[in-house]
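Heads up, one of the protein chains got dropped from this complex, but the rest are sitting where they should.
For chain A:
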Amino acid sequence: MSDGSRPVLEVRDVSKSVNGPEGRLDILSNVAMQVNTGESFAIVGASGSGKTTLLGLLAGLDTPTSGSIQLDGHALEQLDEEARADIRRRLVGFVFQSFHLLPALTAEQNVMLPLELEGNPAARERAREALEAVELSGRRKHYPAQLSGGEQQRVAIARAFVHSPRVLFADEPTGNLDRRTGRHVCDLMFALNRDHGTTLVLVTHDLQLAERCMRSVELQEGRLEPLA
């Protein structure tokens, strides 16, 4: 179902195991998948199915026990944590279920954060544009505590898109929002995805949300299956 453009994310035979108190525990087994540039891709699964572990591996937050993950041509498993941090800073954006805004920074300062980490001199202007894109120009100087849940998630979306990442990873982006606000936030996320040509990788247990993506897969007990 890809649009024929080259893959931005290639996963081959990825497994992840951890040593628990009762011995070795396999969380992911031989996962293989491919996501193309500009595609929206949903990973659905029940709690404990390994969704979050997979998202962490795809975004370079963790390394697989075996297998290979190529993110925009970089083999993540071969890079150390510092090199993966560089990749994340340049290529990746995140939207979290709990928003994860820094409470002492204003909305604008939160959005500036990825650009500041890059040392971008035009951070403020770019952050203002990003806030305008999520219709929050009037809330620039507000602190997270002064914003509603929906507004906080929109700030998080502005932060995720502000440095034009190649891939946006979203972890249950509507999990903490009511249905209506959730829908509005998702509309915004998909619109930006489309406008920026960003690849979207979404982890959710909300099937309706998954259906809005171009492709969806289901994770069951650590194995990837086509969505029924």
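Criterion: a residue touches a chain if its C-beta (ideal position, glycine included) is under 8 Å from a C-beta of that chain, and two chains touch if they have at least 3 such contacts; residues count from 1.
Simple rule for what comes next: contacts and distances are computed from a predicted model.
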- request: Among "1,2-phenylacetyl-CoA epoxidase subunit A", "Amino acid ABC transporter membrane protein 1 (PAAT family)", "Cytochrome bc1 complex cytochrome c subunit" or "FtsX-like permease family protein", find the name that the UniProt record gives to the complex chain excluded from display.
  value: "FtsX-like permease family protein"
Which residue of A:12, A:74, A:89 or A:223 touches the chain not shown here: A:89
Field: Contact with the hidden chain (one of A:79, A:105 or A:227)
entry: A:105
Task: For the chain that's not shown, point to the residue among A:114, A:150 or A:222 touching it.
output: A:114
Field: Chain not shown, touching residues in chain A
entry: 52, 55-56, 59, 61-62, 81-82, 85-90, 92, 94, 96-98, 100, 102-105, 109, 113-114, 116-117, 119, 171-172, 175
